[in-house]
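Here the complex is missing one protein chain, while the rest keep their positions.
Lettered A and B in written order, each chain numbered from 1.
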Amino acid sequence: MNSVHTIHGGIHPREEKQLSRPGQVIDAGLPHELILPLSQHIGAPAEPIVSVGDHVKGGQRLAEDQGAVSAAVHAPTSGHITAIDMQPVPHPSGLTNVCIRLTPDHADEWLVLQGLADYRSEAPDTVIAHIRAAGISGLGGAGFPTATKLLARERSAIHTLIINGTECEPYITADDTLMQVAAEQIVAGAEILAHILGAETILYGVEDNKPAALKAMREALAASDDALGQQQVVSFPTKYPSGGEKQLIEILTGEQVPSGGLPADLGIVCQNPGTAVAVRDAVIDGKPLTDRLVTVTGRAVSHASNYRVRLGTPIAHLLALAGFTPGSRQRLIHGGPMMGFALETDAVPVVKTTNCVLAPTQEELPAPPPAQACIRCGLCAEACPASLLPQQLYWYARAKDQEQLEKHHLFDCIECGACSWVCPSSIPLVQYYRAAKSHIVETRDDKQRAERSKGRFEARQERVEREAAERERKRAERKATAQQKAAASEADDPVQAAIARTKARKEQAAQTKDAS
Amino acid sequence: MLSDYALLLVGAVLVNNFVLVQFLGLCPFMGVSNKLETAMGMSAATTFVLTLASVCSYLTYNYLLEPLGLTYLRTISFILVIAVVVQFTEIVVRKSSPLLHRVLGVYLPLITTNCAVLGVALLNINKAHSFTQSLFYGFGAALGFSLVLVLFAAMRERLTVADVPEPFQGAAIGMITAGLASLAFMGFSGLV
Partner (left out) sequence: MLGLLTHYPLLTALTALLCLGMVFGALLGFASVKFRTEGNPLAEQINTLLPQTQCGQCGHPGCRPYAQSIADGGAINKCPPGGQETIDALANLLDIESQPLDAEHGVEKESRVAFIREDECIGCTKCIQACPVDAILGAAKLMHTVIADECTGCDLCVEPCPVDCIDMVVRKAGIAHWSWPMPASPEHTNIIATDKEAA
């Protein structure tokens, strides 16, 4: 496990990590209002279990997770629920979503928290239930509910847990800081995760531009009793995007996750160090996920640093703490300069996936120049860490050729932005791929719905025909019985009988007349 | 002996390529090369037809027309032979692969009017080829046709999604590309 491998492509943008003074944590305190979106993760939104006007304590569950892929939401402090309504949320669309609004009472009263006394003696499913109850989802990027990710152990044998301390994106230093200040907690969390998964090996992947973090992690590892077996801190050369889960796996193990597959298919699970700490807090202290480290950086803030922030804190509060001075055409980026997205307003709250708030000046991160025609230079293919053909994907995305896009493995694209970064014509390649992906997913959905409608239509045709045939059969039956009756008993026919009687009477009357 | 046939083959496929050097069979070349899938189906059908037609025309010429001194009827009887072979191929294709039949559609009967097929039959006479030579020549011609058709179809598929100026879109850029491909194939002259 000593040797590290390299990934294809990759780029070396300016790191700008020193700007946010990694290793230092400032407490962001409590804002005047906390806004908690019900959907801070991939999957179904949580359902509120509190009402407007309720008084809640810190750590109290506010919303239940719904279904297998979902996460619960907890109160980060004590206070009153003032509203459950649509608020702006951090999302590239700039749209609103349902949020629980909490006004802190600044008493910061918490529920009595109960962790597991000895997690090693518990069944893995019990520990996973504890993690699910704490509402933990991945803190590193996409926000996949952790409890669901850990259930991978049921489908595949997991032998390695990788803690992803790479943090390859420029400007962001949240994980670097966490590793420097909370190394023992990360190790403890990793051990819990490895116990659940049944993994014998734990690898902590850290880029070599974080010497202090590497030192802290190695010391923490040395201090721990390493009861599990093999644990190792592995450092490797800095390159963007080494922190992508598939890329990190290739660097540390030399194996590639198969196209369309998951790391669990190789027996590997990756987790962010922040998630590991959250797991440790949930299992040992019984504390649900209610805060995280956020890097506030960029030259438009005077005090760039890492802040410990309660979930739901409006970004405006953080920016004020960090000494934000907006410039002309100021951009606010949620995330980093490569994979983050711009925010329309600073009223959006910090959510579970907020690792960085970037406020760059115009000189620091100028707006991209207008896109020009593709010159077919092929630099994008050289830079792609997934060994795809970005130029072909670009042409087919423009032509909306879904068949070719799938043939060129569009869904293996991790949207890292390396291709757009190297493009000499400044073509926003990743935007094309994102649009193409949603278009393909939409078409698949439409096809499924059309299939279903066709099935229902055919079933209806069948039903109508069956009913018509039934009616026809009954009618024929009735007609047959009626005919039968008429043929068999003409004597019993009342009409005929009446006619016969009238005839008889007439005859009698005529006879009597004759007689007289 | 074998090298003679190899030379015959290389000559028919590359040096004197029927489409790009001798400029025969340009109709299906331009008409069917829009999609790679169609092009491959067309190549397979043309290969089958060309080889069979080459052999049948040889037999017709040498065992019917020549003994009876009716060599002046070769054009019309070759056309007859080709039409029959194409029709036969269509029937077989429709039975064996309905998908291929649907993909080729109207292009299958159009092989009848493909001048490359008649050209091969007549050239065999001109060059006084033997039976095996006719067979190899016909097969080589078909191979050359298929090679160029598939290459061109692949290029045209890329051209469809590329940023071509409006006046050039469609057949125009196709023609220019074919011209450039022809120039490239002229590089083979002098190979055999």
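One rule holds for everything that comes next: a contact is a pair of C-beta atoms (placed from the backbone, for glycine too) under 8 Å apart; a residue touches a chain by one contact, two chains touch by 3 or more.
These numbers were taken from a predicted model, which means no experiment stands behind them.
Contacts of the undrawn chain with the visible chains, over the full complex, involve A, B. Per the touch definition above, the residue from B:87, B:130, B:169 or B:189 contacting the chain not shown is B:87. Residues of chain B that touch the chain left out of the display are 34-35, 38, 60, 64-65, 68-70, 73, 76-77, 80-81, 84, 87-88, 91-92, 94-95, 98, 102-103, 105. Residues touching the missing chain, restricted to chain A, are 39, 89, 91-93, 95-97, 366-367, 369-373, 397-398, 425, 427-428, 431-432, 434-439, 442-443, 446, 449-454, 456-457, 459-460, 463 (touch as defined at the top).
Criterion: only the chains that are shown with their structure count from here on.
Per-chain CA centroids place chain A at a distance of 55 Å from chain B.
Considering their complex, residues 373-374, 395-396, 398-399, 401 of chain A touch chain B. Of all residues in chain B, only 158, 160-163 touch chain A in the complex they form.
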